[in-house]
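The complex is shown incomplete by one protein chain, all other protein chains being positioned as in the whole.
Chain IDs A, B and C follow the sequence of writing; residue 1 opens each chain.
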Amino acid sequence: MNSFGRQFRLSIFGESHGERVGIVIDGVPAGIPLSEEELRADLDRRRAGAKGTTPRKESDEPHIVSGVFNGHTTGAPLTVLFRNENTRSGDYSNLVTQPRPGHADFVAREKWHGYNDYRGGGHFSGRITLGVVAAGTIAKKVLGEAVHIESHILEIGGHTAPAEMEAAIEQAVKAQDSLGGIIECQATGLPVGWGEPFFDSVEALLSHALFSIPAVKGVEFGSGFAAARMRGSQHNDPIIAPDGTTGTNHAGGINGGITNGNPLVFRVAVKPTSSIAHPQQTYHFADQRVEELVVRGRHDACIALRVPVIVEAMTAIVLCDLALTANLETPATTPPARG
Amino acid sequence: MNSFGRQFRLSIFGESHGERVGIVIDGVPAGIPLSEEELRADLDRRRAGAKGTTPRKESDEPHIVSGVFNGHTTGAPLTVLFRNENTRSGDYSNLVTQPRPGHADFVAREKWHGYNDYRGGGHFSGRITLGVVAAGTIAKKVLGEAVHIESHILEIGGHTAPAEMEAAIEQAVKAQDSLGGIIECQATGLPVGWGEPFFDSVEALLSHALFSIPAVKGVEFGSGFAAARMRGSQHNDPIIAPDGTTGTNHAGGINGGITNGNPLVFRVAVKPTSSIAHPQQTYHFADQRVEELVVRGRHDACIALRVPVIVEAMTAIVLCDLALTANLETPATTPPARG
Amino acid sequence: MNSFGRQFRLSIFGESHGERVGIVIDGVPAGIPLSEEELRADLDRRRAGAKGTTPRKESDEPHIVSGVFNGHTTGAPLTVLFRNENTRSGDYSNLVTQPRPGHADFVAREKWHGYNDYRGGGHFSGRITLGVVAAGTIAKKVLGEAVHIESHILEIGGHTAPAEMEAAIEQAVKAQDSLGGIIECQATGLPVGWGEPFFDSVEALLSHALFSIPAVKGVEFGSGFAAARMRGSQHNDPIIAPDGTTGTNHAGGINGGITNGNPLVFRVAVKPTSSIAHPQQTYHFADQRVEELVVRGRHDACIALRVPVIVEAMTAIVLCDLALTANLETPATTPPARG
Partner (left out) sequence: MNSFGRQFRLSIFGESHGERVGIVIDGVPAGIPLSEEELRADLDRRRAGAKGTTPRKESDEPHIVSGVFNGHTTGAPLTVLFRNENTRSGDYSNLVTQPRPGHADFVAREKWHGYNDYRGGGHFSGRITLGVVAAGTIAKKVLGEAVHIESHILEIGGHTAPAEMEAAIEQAVKAQDSLGGIIECQATGLPVGWGEPFFDSVEALLSHALFSIPAVKGVEFGSGFAAARMRGSQHNDPIIAPDGTTGTNHAGGINGGITNGNPLVFRVAVKPTSSIAHPQQTYHFADQRVEELVVRGRHDACIALRVPVIVEAMTAIVLCDLALTANLETPATTPPARG
């Protein structure tokens, strides 16, 4: 439910306006140098600040309360906590009677019989991803320097040129509306053989993690949907060297669910933020009819701007788990033991 | 690795040219009427036969060897076996030295140090999906008649009109080439509240299952990638009735990872079959250079044609698992027991 | 590794002398009234204080930071934190070079290559069970009033009479030595049918949880080891009523791994505390020879005295998980949905 991973295992918790959000990471190998300071760079990339992001400012200070001793990971579960500081709970109470379109307000109330913490989206808030970003930083350290993961904005509101993206965001903010976007991510330095056939394929596990990010509505690997319009003779990547290097990379670095040594490439579609101040017609449960809703509060006009670092984190987490599994050594081949 | 699900749990096994492929399904509720006969309809939809599918013909007879007694499921694990009959192992031996581009030949050999069963793709064969289709039929029965799942071909080789699709396939077959396609799937009759936040969201679990199907390279829910080009005011689905019915369905029936009572809608991109007779340049490991490869054997020119029933099966499997979890009753509310 | 359970799922973390220990509980149903106050009763039973328990006093204040809103569980993950206050880290540093016999000092150092937090046993400390006790209280509430779980001390140091137990403890404290004990636990009010065949049998899951408690070295159900000396005609419990009531209860309430409606009864053997001030001969890694060790610090002379409430907690946790699974409703039998 709120946990993920086999050998590198996450448990996330918290609500937008609760006391804390956080994560427990089980399976972190011992001996990795780690400080709270090192977690900050990725967390800062996730923070609001740019035009198009929410005016709610949080310090997002990570607080490691277990699993690190004398500046190194211990092998025991590693817990990172974040305090929710800048909450304005009064903003949200009316959304119980008139749930926001596109948001989880309605389903959360139905699923949990009205007991859900509805303030700021409660457990459905993007703030839960703070722990994911921290786990991603740690996963990157476990993977080591040979593996390099990088994601960037490919499109905002259908625009690909930086200037046009910026203009579109400005316009959306003015219109009290929101925009979606597409993120591309690439991971290099992967050996051949990570991933398992079928249910633990790279695509299966990675899409599982990516679709867990709020607002993600599409994932494609390599040529993705465009592959459906190609011929085999165009799509197949010819192997051109004994290490598996291919001439093209339509497969996005994966064959049969397993890394083939070429760069892992995929794209993620992020829908426009659902919370908009622009007036919307939607059902009012007290008045029992459709009425206008104006969502107040502080929201991102384009949540996609903050997603790249989360995509990287999820990628690092999945690759780290697959790497730990793939690097299993047969006990029979290890040096003999005493007994 | 080869298992999936929490309460409705699959374990799949087998190789293309091994003795049998099959599936063990754990968690099937007791008392559901079931016969081998009932499994045939979906299995027949998966079978080859149409133009563009492989000339390899298998009877695909399902054989239930546990978990059914007196025509009903027993509550114990249900096992379905299929015999591989029509195998021609001689076709494949040369692919060890010259792995097919786009196929798992190379990664399987590397991952398993040359011990993989390479005949017909071995464990990476589409034949493994026979068990998935059988499990899907059973999952549909567990879900009951209120839930209706249906998927269909949306595009083949970029064409959406039936006549054009057929012509394109005919042309590809002639050219000894292959085509990809896009499948759309819809599930209706779902209540509000299936799915869990974050890692067990409907999108996360369903994409996990769908990307496990060989050849799938993209998955999108509702408006999907198009959502990234919409404004929030366009994308948000207004709620128009107290049961959660929305005026539009850009979300594809899911908010916050949880079913909202509207039809679940998603699309799946299938790449063109990688095994083509069309000559390809690729690395020859014995000759240590790039050489021409002509893949012999019997292959589907358009594997997408056989995927819709597998997509339906995966959907039924995931929904069944989520339904069983969502319908958990708090023990405290059950009638008091003796003791 | 540090997580357990299928539908009622725990993740534990923390070290004896770290900043905090705690637990994340996933799968708590929504709508259960809960306050920090209610967690205190069981936590107090676990606390030191009686003769034979450690002089280290901690307030053991539970702090709920997620999953509770307006006095009720929300359905989202529930996190309870505890602060470590009364730590004296100076006591333990010498144990790195001369690991205590019977303790995890040596294996932790080897397993984690010297990166383990060795202070007070680090992650191997009994303090980690604070979260388990909190989870047990919540599990009892989920199970409801019909189910009653109670465990008590059966033996201390081989004595069964309260006065003799007390005298033995006093004597052990004087001798700077320690004692073991046996706990018996009984759960009544269980319906027929909780537990699954084989790997999720009541005995399998419960023993898994019980052997996770530090110092537990034996578990037996019903007649247990004595059953091995009985004849079938003596051991078999005759059914004497249509609800499954048996005339005797040698099976301890379980047949085929599944509750039979009679009281669940089992016993747990707890070894004597390994940390004793009594001088011991053991290996000194710096001096490279066996030398005398006197363990300083504050320890329980009889840890078994504090274990009953932890045994109850583990029982409640396992039964809660099995109950949630057993109460799954077939979706097909639920009221039809809209769609």
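Criterion: a residue touches a chain if its C-beta (ideal position, glycine included) is under 8 Å from a C-beta of that chain, and two chains touch if they have at least 3 such contacts.
Just so we're clear, the structure is a prediction, and the values are computed from it rather than from any experiment.
K.L.:
Taking the complete complex into account, tell me which visible chains touch the one left out.
P.N.:
Touched by the chain not displayed, across the whole complex: A, B, C.
K.L.:
Thinking of the whole complex, not just what is shown, which of B:54, B:98 or B:116 touches the missing chain?
P.N.:
Missing-chain contact among the listed residues: B:116.
K.L.:
Pick from B:67, B:218 or B:244: which residue touches the chain that isn't shown?
P.N.:
For the chain that is not drawn, the touching residue is B:67.
K.L.:
Can you tell me which of C:4, C:69 or C:92 touches the chain that was removed from the display?
P.N.:
Missing-chain contact among the listed residues: C:4.
K.L.:
For subunit B, which residues reach the chain that was dropped from this view?
P.N.:
Contact residues on subunit B toward the absent chain are 1-3, 9, 11-15, 18-22, 24, 26-27, 30-31, 65-67, 69-70, 72-79, 81, 111-113, 115-117, 122-123.
K.L.:
Given the full complex, what residues of subunit C touch the hidden partner chain?
P.N.:
1-4, 10, 12, 99-104, 106-108, 110-111, 121, 123-124, 128, 155, 157-158, 172, 175, 177-182, 192-193, 196-201, 203-205, 207-212, 214, 216-225, 227-242, 244, 246, 250-252, 255-260, 269-276, 278, 280-283, 285, 288, 290, 304, 326
K.L.:
Provide the residue numbers of subunit A that touch the chain removed from this figure.
P.N.:
So the residues of subunit A touching the unseen chain are 6-7, 29, 32, 76, 141-148, 187-192, 197, 243, 245, 261-263, 320, 323-325, 327-334, 336-339.
Operating definition for what follows: only the chains that are shown with their structure count from here on.
K.L.:
Examine which chains touch each other and state the graph shape they make (line, ring, star, complete, other).
P.N.:
complete
K.L.:
Tell me, please, which chain's centre (mean of its C-alpha atoms) is farthest from the centre of subunit B?
P.N.:
C
K.L.:
Taking each chain's centre as the average of its Cα atoms, which is closest to the average over all protein Cα atoms shown?
P.N.:
Smallest offset from the overall C-alpha mean is found for A.
K.L.:
Would you mind checking which pair of chains has the most C-beta pairs in contact?
P.N.:
A-B
K.L.:
Taking each chain's centre as the mean of its CA atoms, how far is subunit A from subunit C in angstrom?
P.N.:
The answer is 36 Å.
K.L.:
From the C-alpha centre of subunit A to that of subunit B, how far is it in Å?
P.N.:
Measuring from centre to centre gives 25 Å for this pair.
K.L.:
Two or more other chains in contact with one residue: find those residues in subunit C.
P.N.:
Residues 76 of subunit C each touch two or more of the other chains.
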